[in-house]
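First the structure, which I've put down as structure tokens, then a few questions once you've had a look.
One protein chain omitted, others in place.
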Amino acid sequence: MDNRTKRIVIGLLILLGAIAFFSIIFGTKLINPLNPNNSVIDNQIIFELRMPRTIAAIISGMTLAAGGLLIQISMNNQLADTSILGFQSGATLVALVIMLAIPSLYPFLPLFAFIGGILVYGLIYLISKKNSSSVFLIVAGIAISSIIRSMINLVSTLFAENLQSTIAWTNGSLNTVQPNDVKLMIMYSIVLLLVALIVSTRVDILLLDDDYLHNIGVNSQRYRLLIAAVAILLSAVSVSFVGTIGFVGLLAPHIARRLVSNSGYNLMPVTILIGGILVAGCDLLQRLIFPIYEIPVGITMSFIGGTYLVILLIRSNNVRV
Amino acid sequence: MLEYKNISYEIADKQILDNINFKLEAGKITAILGSNGSGKSSLIKLLLKNKREYSGEITISGKPFIKTSDVSILMQSTIIPDHFTVYDFMKYSLIGSRSILSKITTKDDQQIDSCLEKCDSLQFKDKLISNLSGGERQRIIISSALLNNPRLLILDEPTTFLDIKYQTIILNLIKELNDKEQMTILIVIHDLNHGLRLADNVILLKQGKIVEDKLATEISEQDLKLAFDIEFNRHGKNTFITNI
Partner (left out) sequence: MKKLLSTVIVGLLILSGCQSQAVNTVALEFTKSGDDYSLNTTEEMTTYNQLITDLTNLQVDLNADTPVAVLATSTANILDSIGLNIIAVTDSKDLNQNLTDKLANGEITNLGSALEPNLELLYQVEPDVVFVGSNMPHTDQYDFLDNLVVLPQENYPEIFYTVYGLMEQFSLGDQAQAVFNQLVTTDQEAKSLISDQDLGDVAILKYAYGNVTIAPDNTYAGSLLTELSIDNMYGDLKDVDLPMDRERLLTDDPDMIIVYGKGEEAVSEINDLIASSKLDSLTAAQKNQIYVLESQSLNVDVDSPATLLELSKDVYGQ
């Protein structure tokens, strides 16, 4: 990390802390968490509702952002994202089937979701052998994504009674995240974010072309697959416990690139923090704008993310695709 | 040294290379000359491809060819991200194949410095690649190819897109590496003048076939006419037109 990055990381940490703090004191009513005279109900609201959802928001933002950055580097495509390429849909579908068939495997859901994501990656990979242009890949991803979406809809329609909470889940909902989910999320994310930070010191090498990598003795295919696997595993954590949240993996690295140099080891910590800020911030914003009606954070995020992407496409001429 | 035996290669029913046979002479510079589409770049690219994709056999010192650090192959356009410094690029090139947890050592740093030094590029070490001129960038790429002390250096069009001054610098550098380090060099080049002046041996390629394989000094006007389908002004060998 260079000095500029360090300063920005500190700034972002403060911002994230502030959002987390406001996320805990604001809501349907103002509660000061530090007040020793809080009622039992107030404490329940803070510890059973607001804290779990705030932590879940931050973790899913962080893991999705880190996953997004890694997949962009792995595919050398700044428009890639685990949601756009359909990895999240694949993960959702398999997670859905597991929840239906063997609900007792719930704690291991991210691992199964990962299998779904990696299968979609395999499919995209096969297609990329035919035509490896990045735009082509994105279109292939969108197509595969919509095929899988239809399968998700099929499963949730056929088994509507057994999968009662899927509507909220596929939209990415923080409303009913349980403390137990949060514990699992923390466990998975600490390990995976650490892995992301470690690989980020070296991952830039994948921005070189494959012929060159071959020359210096790097098995680029295997390397790219490995990094993509870490990315998909990261997004599987969020998919499993919160649901699909699009655009974080696209937006966070983009914003990070505007703040710090493009080196992976500078980008990764900044991207992770921005991811947490984005999702927790969106959730806070949503709760302030609609104090009664709960809007799944995936919906808010898609709205903001989609808008940003449109602006980006209009204004930017140096997006590498 | 490197030897091609009965190599044929086709893409989508189009014959790119047709029964190629040649053997490199150790310690010499061999140039592959040919017009566009003659298959000269493909000839090199086969070294990075899977054996199943072509027919025939490529060997090195009598054994089936496997890409090791003994051989360094630089294809025509190496993409280097804008945010890399020269040092970043050299570092990744040197330790890229090592475990992800490995750290760069003092010895590695010395090796990087010495390779940059050989190409007279040490002064660029902390510059961003994007701030270098084309010639400086090409020198950096060649320095990176030296990192693992290869015995054989293979270069695909190293002077393309460079202006005349830098072309000369790069070619002199290649000559120097051959002289001082006794490095065997295979170079694909489309500039006849440069090729003939630089190389000890010349392979002329036309439509995927070798039309001539001999000492550079023995190449006649007739050979070139045959390989390139062109007429020359009568001013002697060294005024061949450049850039066909």
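To keep things simple, chains are lettered A and B as they appear, and every chain counts its residues starting from 1.
Note that in this section a residue touches a chain if its C-beta (ideal position, glycine included) is under 8 Å from a C-beta of that chain, and two chains touch if they have at least 3 such contacts.
Computed from a predicted structure; not experimentally measured.
Engineer: Given that one chain is not shown, what are the shown chains it touches?
Structural biologist: Across all of the complex, the chain we cannot see touches A.
Engineer: Can you tell me which of A:S173, A:S200 or A:S263 touches the chain that was removed from the display?
Structural biologist: A:S173
Engineer: Write down which of A:G141, A:P269 or A:P296 is the residue touching the left-out chain.
Structural biologist: Result: among the candidates, A:P296 touches the missing chain.
Engineer: Of A:A20, A:I45, A:A91 or A:L234, which residue touches the hidden chain?
Structural biologist: A:I45
Engineer: Where does chain A touch the missing chain, residue by residue?
Structural biologist: Given the touch definition above, chain A has residues 27-29, 41, 44-45, 48-50, 157, 160-162, 164-165, 167-168, 173, 175-176, 178, 292-296 touching the missing chain.
Keep this in mind: only the chains that are shown with their structure count from here on.
Engineer: Quick check: how many Å separate the C-alpha centres of chain A and chain B?
Structural biologist: 44
Engineer: Could you please specify the touching residues of chain A with respect to chain B in the complex?
Structural biologist: Its residues touching chain B are 198-199, 201-202, 204-205, 207-209, 211-218, 261-263.
Engineer: Provide the residue numbers of chain B that touch chain A in the complex, in ascending order.
Structural biologist: Going through chain B, the ones touching chain A are 45, 48, 67-69, 72-75, 77-84, 88, 92-94, 96-97, 100-101, 144-145, 147-148.
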